[in-house]
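Take a look at the structure set out below.
Excluded from the complex is one protein chain; the other protein chains are retained at their positions.
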């Protein structure tokens, strides 16, 4: 029944734990290694490259810090293992971007070129054959899914200002304790951060070749909820074009992207604990407002990883990701 | 010591209660009438026009529903009472806007023309002499304060797209129980509402004569906090202009508007329980991002009402509103 | 594959919606009728007795107000339908208790005697054959599961004071909007309610024949979370007895009751979205403290209903209730 095996490195962080949890109900995959920096003596092993290699999983999922991924993904790949990396270390093709946005020189530039950006809605074929999949960031997922078809069909002109207001729950900041994620600092508070210099911006622009960087403004905000991202996107569409028509056509057959009916908009409760990206559209005169919602730990992390895993292993894309369990 | 008297109508709603609470520590004003639709037998009286008139307060503050204010403010004014109305019934000069945005015909159009929009930063002189003050809406306060100087100094051109993303706590929706404000519906949720058709938009545009409606997009969101509004405003500034210079000059002497130092942005904790509007500014290339924060019940409602009250009664503008008690 | 059919009445409340959601992943049951007081034109029908009867479901689940259940359960039963009632209308055997605790005279006292209290851990055999199952209350579930074995094995003497402090999320108060469940009233607040007169107390005492009412004190509290009940139970155990031994023995084979290892206590995150009741035990000298945790909408409502449904239909008790999806 369980035909494939997967090892998860970094299984105690929020993303790694969610991968582990989702795989428990996957009918064709079993987890044959759970690793973290320190073991816990109860099924979670202290991480070592040798231990992962010995497990000989069909795929390794690395839910590790960017710098850790940069170091271990090449070693795992060199050993012949296929990897889905959930960090940012392999998401952008241009190595020159890493010192500025991640604070490190990229030391695996060949593998970086081979790595496939794991957004199944656009790159399913490449994912199926990939050695290394760079699982997309949560903000990027919520923004790229609506924007790619809008740029490619000309609904948005590269000369138009596109304003993206991102709102994220706190689990997106990771499980490591910091003052910024202390309950008392987040609760009953709202704040913008990384304004005009958030590293998800170049990730998004990597996927939006038509966008002009100076016309694309992304402002992330921290919101006192645990899970969920809501991105509100405003622009003036090109004359005669329809965002609804473009998005409905693009996602007519996508199992995990849902364009909401006219007059309705998504909220977090509608997507939490699901792998869905829901996209609502409102238009008046020249203006279009798009609201997109995902669970940052599912479609924005672990669920998308499993979607990629299914493609890599030849399973049906949505296996283990249905049914939805919303709030 | 208490030289002036004030009556509050609608004292059990969130705004009216906050007015009452703030006035308790005002050194020169006492509340000589607390009214609500039903009395409670303990200091709060059942409302009647006669009861309010008999109290002969120096000023009446009406923290009532829009339709109630439309009915009672003219009657109080006709009796010679000065009024600060906290509803939306007297905020926009054009009576034609009311059927569309508030669902009623305006039946006191003469008084509407006389009413002064109670934003002391712009209209202090008129407020001092006003018979009726229309206390601004909470979203409008957080948006107009940064935008008026930016339009008037030409930092924003009317031809530029201005995108305002508003995020409000739940107290802004009032105290009347509705499914939308049920704890379980709001908690762990985020949603946009009134997209491209929120009635605070025409209120804002009334104060922004230079703005072109089709270039001004306001999208409000409901956030699971009790108090606070954070508005994120994005635009491309005119060449060579500086939002920071314009706002610093405009508010150099304003007691309740604070332009944040370069590199810092406001959050809700920094303004909650204060009458301050804090404005942060970030610029890169052609793009400016403004983040403004207020406590919707203080600077966005009750505190601003008291600021207006002080002006009407000849008190120092900030009496009873210092010091701040932030989160 | 779907061998059995179920109709759900009251499908838009929190409990009814959770039943509907859980049944979507049940392999042997399909929902052949979703009813609410008003239909919504999209799969949810306006309720009528005739409509429910025409659906001829194998079981009807009534997730309705107490008074509604009192009226419709007898009619459904008279028509030969088996019913799981999620209200309080059939939980206590003594009809004399209803006027005091529920405010109505019980008008179906014969059926009340036949109804089986649907706690599978104690009454699985009766549930299998039941015509009407009274699904237990959420507080009662969290309290009775630990206390029944402690009284029956003599760990607690009837002469001992037993103090139960219950803490519930807001979904337990239902979806109908009330001031008490308004976000701003609940958020950042804590309060006790129904002190010394909460109607779950007689429900608990009905299952605890050895307990003396005057020695059993239950105090419920409203907590600003959506889901979950944590009950803290304190008493002085009889000399030489062990709560851990009694509970471990009682639940050694229970699929949904988990006695936590020594030194650990349950929390809400460990049970949310699961059908588990987790019970932690701490002892020092003469004192025992028990902490029990459930998801009030699952083990405290919908999950327990499905556990009962499985028994009534001859399915494996846990079908559709695994695996767990914790926070």
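By letter and in written order, the chains are A, B and C; residue numbering begins at 1 in each of them.
Going forward, a residue touches a chain if its C-beta (ideal position, glycine included) is under 8 Å from a C-beta of that chain, and two chains touch if they have at least 3 such contacts.
Quantities reported herein were computed from a predicted structural model and do not represent experimental measurements.
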{"item": "Given C:228, C:300 or C:320, the one touching the chain that is not displayed", "value": "C:228"}
{"item": "Residue in contact with the excluded chain [from C:46, C:78, C:96 or C:195]", "value": "C:195"}
{"item": "Among C:44, C:124 or C:289, the residue in touch with the chain that has been omitted", "value": "C:289"}
{"item": "Residues of subunit A in contact with the chain not shown", "value": "14, 170-171, 175, 177-179, 181-184, 186-188, 224-226"}
{"item": "Interface residues of subunit C (partner: the chain not displayed)", "value": "161, 163, 165, 167, 185, 188-193, 195-197, 214, 217, 219, 221, 223-228, 230, 232, 234-236, 265-269, 272, 280, 282-287, 289, 291, 293, 327"}
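We adopt the following convention: only the chains that are shown with their structure count from here on.
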{"item": "Rounded Å distance, subunit A centre to subunit B centre (Cα mean)", "value": "39"}
{"item": "Cα-centroid distance, subunit B relative to subunit C, in whole angstrom", "value": "46"}
{"item": "Residue list for subunit C, restricted to those that touch at least two other chains", "value": "188, 226"}
